[in-house]
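Pasting a structure below so you can have a look.
In this view, the complex is presented without one of its protein chains, the others remaining in place.
Now for chain A:
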Amino acid sequence: MSGFRLIDIAKPFIPLLPEIEISPEAISFDDKVVYTIGSAFIYLFLQLPVCGGQGITNDPFAYLRPVFAAERGTLLEFGVFPIISSGLLFQLLAGVKLIKVNLNSVNERTLFQSAQKLFAIFQYFLLTNIMLATGYFGYSLSITQVILINVQIVGAGTFVTLIAEVLDKGYGFGSGAMSFIAVNTATNFIADILGFNTVQTGSGYQSQGAIINLVSNIRNKSWTRAIWDSFTRKNLPNLTQAYIVIITLLIAVFLQNFRIDLPIRSNRVRGASNVYPIRLLYTGAMPLVYSYVVLFYLNLIGYTIVNLGFRNNPSHIVVKILGYYSSSPFTNQFTVESPSVMYFLSPSTSLYQALTHPLKNIVFSAIVIITSATFANTWCMISGSSPRDIAATFKEQGISLAGRRDISVSKELSRVIPIAAVSGATCLSILTIVGEWFGGRGKGAAVAIAVAIAFSFLELIATEYQQAGGSQNFGQIFNQGL
């Protein structure tokens, strides 16, 4: 019964929440491309600085930011984290029947989606105010400044929630929030390697791009010093991260193409046979995203308790157990350095630290792998492509697995699919944490996720493109590109 009440909370807010209408007519391939790319660039443009704070220091979520397309000190302070976590949470709760919702009824579906949207906006509000209360935007802010910052971040968050919904409702390809992550990661990829803009640091101005930085280092410093500095600078992207990102990209693309082809045959046309591919990364990037959502929540709870409840007082027993946050002036990061609960919930910042603090690494890696694998196991059963759903589609289209009777199709699929999903999720998370060992600081994870998202888009685009017949403008470009 309590499940019913949970989505009923959204009822009074429905008249207030704007809702995107599903388009009455089919949207053409070209329009979809324009919608998807256009919204992604609107997202990038929204990364304007927050006005009203007193300069931002002490970032507790530095390594989680790349994964959620969150940029520090901008309107998108929390990126798409609230949208993604709210979506995942609601789908999971509905999947394990904690929220009872009949998605076939239009009314209940609207209510469910509104509740999800409302929770996302509420999370933007909650996160902003936790950060305000802990002094992230400055310690002595006036009421006006607090309201101003709230309006900016929650307003931008609401806007992003809505443009993500535009894409989700069929105006674009795939999930909105996911496409923002992919485009933001691609942008950071270029900016981190070739970015020629300079950023003010403790030791003068430095270029953002790792390669540009290397060139300027070689011109100004001795050879060994120049190369060492380019690989190890902490405050801005370094060459180590550039290599991690590129290698992760190459391996992720390789993993994407692992598949088992199940032979299928048609029941209607004699002799017609084909293959149905089951990919290793059956659930795509979702398990890894879920791991990072869990890590974000754990970090957020720890940060809130330590900084809001106990004012980060190092002599208090709770702070000793959970972890004392210390800030480092060079990186503007707020990290837990001494062994405690929070200490295990972040990756090492460099290979040196990874080797000197092995326990931290093992615990962190175990958390990522276990959450990914268990989630993949659940997700492949409750998402729209569970073995039972696929068996139903097979039946509808009159196909079955070669050498099997109709009844055993579902059984055979449910033998293969969970194994594919779990081992795929494990492979992807191992790839990610190896990147973290070398000091990827979340960039490797973001790229692994972005590649998986890009592939799911490519698949959607390829299907749509075949249906559109390739007669349209963008279709021809894709045709040349592939």
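The rule is short, and it goes like this: a contact is a pair of C-beta atoms (placed from the backbone, for glycine too) under 8 Å apart; a residue touches a chain by one contact, two chains touch by 3 or more; residues count from 1.
We adopt the following convention: contacts and distances are computed from a predicted model.
J.: Quick one: the chain not pictured, UniProt calls it what, "RING-type E3 ubiquitin transferase", "Trafficking protein particle complex subunit", "Proteasome subunit alpha type" or "Protein translocase SEC6"?
T.: "Protein translocase SEC6"
J.: Using the touch definition from the top, which of A:Val183, A:Leu214, A:Leu322 or A:Ile433 touches the missing chain?
T.: With A:Val183, A:Leu214, A:Leu322 or A:Ile433 as choices, the missing chain is touched by A:Val183.
J.: From the list A:Ala191, A:Ile247 or A:Leu460, which touches the chain that is not on show?
T.: Of the listed residues, the one touching the omitted chain is A:Ala191.
J.: Considering the whole complex, which of A:Pro49, A:Pro339 or A:Gly398 touches the chain not shown?
T.: Here the residue in touch with the unshown chain is A:Pro49.
J.: Against the chain that's been left off, what residues of chain A make contact? List them.
T.: On the chain A side, contact with the omitted chain comes from 40-41, 44-45, 47-49, 51, 182-184, 186-191, 194-195, 197, 249-250, 253-254, 256-261, 280, 373, 416, 419-420, 422-423, 426-427, 450-451, 454-455, 458, 481-482.
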